[in-house]
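Only a single protein chain was left out; the remaining protein chains are all shown in position.
Moving on, here comes chain A:
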Amino acid sequence: MSAFLETLIGGLLAGTMYSLVAIGFVLIYKASGVFNYAQGSLLLFAALTFATLTDQGAPFIVALAVTIAALVVVAVAIERLLLRPLANRSPMTLFMATLGLSYIVEGTAQGVMGSQIRALDIGLEDRPIFLGDILISQFDLVAAGVAVVLVGALSLMFDRTRIGISLRAVADDTRAALSIGVDINHIWRIVWAVAGLVGLVAGLLWGSRQGVQFSLSLVVLKALPVLIIGGFTSIIGSIVGGLIVGAAEALAETYLGPLLGGGITPWFAYVLALIFLFIRPAGLFGERQIERV
């Protein structure tokens, strides 16, 4: 029983790491209806910038501040150079634009900062904690805590600030929001910057686990089933989706894996997502799209 509980708890905690990546997608999808394929690249860019600065001897706080500033600059550049010229184009066009953007961000980031792997020490040791016989990862516990704080902060932003309310207005009805004077370009800049900051948090945690290198951008593959299960428009859905995917993956690898030859985690999460697509296409917390035909 303790083995089962340990697997379950470990999976749930690992799932919050997936949630951190998924939240970045949700923010941009909520604000603009765009599936931002470049979220993984932004995550890589953020972690690479931070790691490069600390490698050069910059103190943690300075590296963090400069990285945040760089993310804001990138957000402004994306809005000016990509989103504004493509305003009112179809979601597919915007998706393809983010696809191209991901190559540009990845190539440029590696071109400027190098493609060598970097260790990232954020002062979090991955020592185990034992609850009886159950081993829990200290690192994953902190990551889960960070995810909770992040969700709380974003919820406050959406519910209590003028920018958050404007953002929700844009998400609900862009034309109506424009008609009452909401500056949609400004909203986009803010959303992309916030998505970059979420990417920074996720990048720092993932980067300290596996090192900062290109494959960091591939963690977005872990976020897709989370988004399908939790819904593309819900931050809470990202957390719940992450918990479901993390727990299901861990249990499946442990109990089904030996029967199926092992190594089943990547596709098992997608099988789960497919099942959810059949039962609840908008995900657990997503908004159902209803159109008059």
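Rule of thumb we're sticking to: a residue touches a chain if its C-beta (ideal position, glycine included) is under 8 Å from a C-beta of that chain, and two chains touch if they have at least 3 such contacts; residues count from 1.
Convention: contacts and distances are computed from a predicted model.
Undergrad: One chain is missing here; what is its name in UniProt, given the choices "Putrescine-binding periplasmic protein", "2-oxoglutarate oxidoreductase, beta subunit", "ABC transporter permease" or "Thioredoxin domain-containing protein"?
TA: "ABC transporter permease"
Undergrad: Using the definition of touch stated at the top, determine which of A:145, A:262 or A:281 touches the missing chain.
TA: Among A:145, A:262 or A:281, only A:262 touches the chain that is not shown.
Undergrad: Touching the left-out chain: which of A:104, A:131, A:178 or A:275?
TA: A:104
Undergrad: Take the complete complex as the reference. Which residues in chain A touch the chain that isn't displayed?
TA: 3, 6-7, 10-11, 14, 17, 100, 103-104, 106-108, 110-112, 114-121, 126-128, 135, 137, 139, 206, 209-216, 218-219, 221-222, 249-250, 253-254, 257, 261-267
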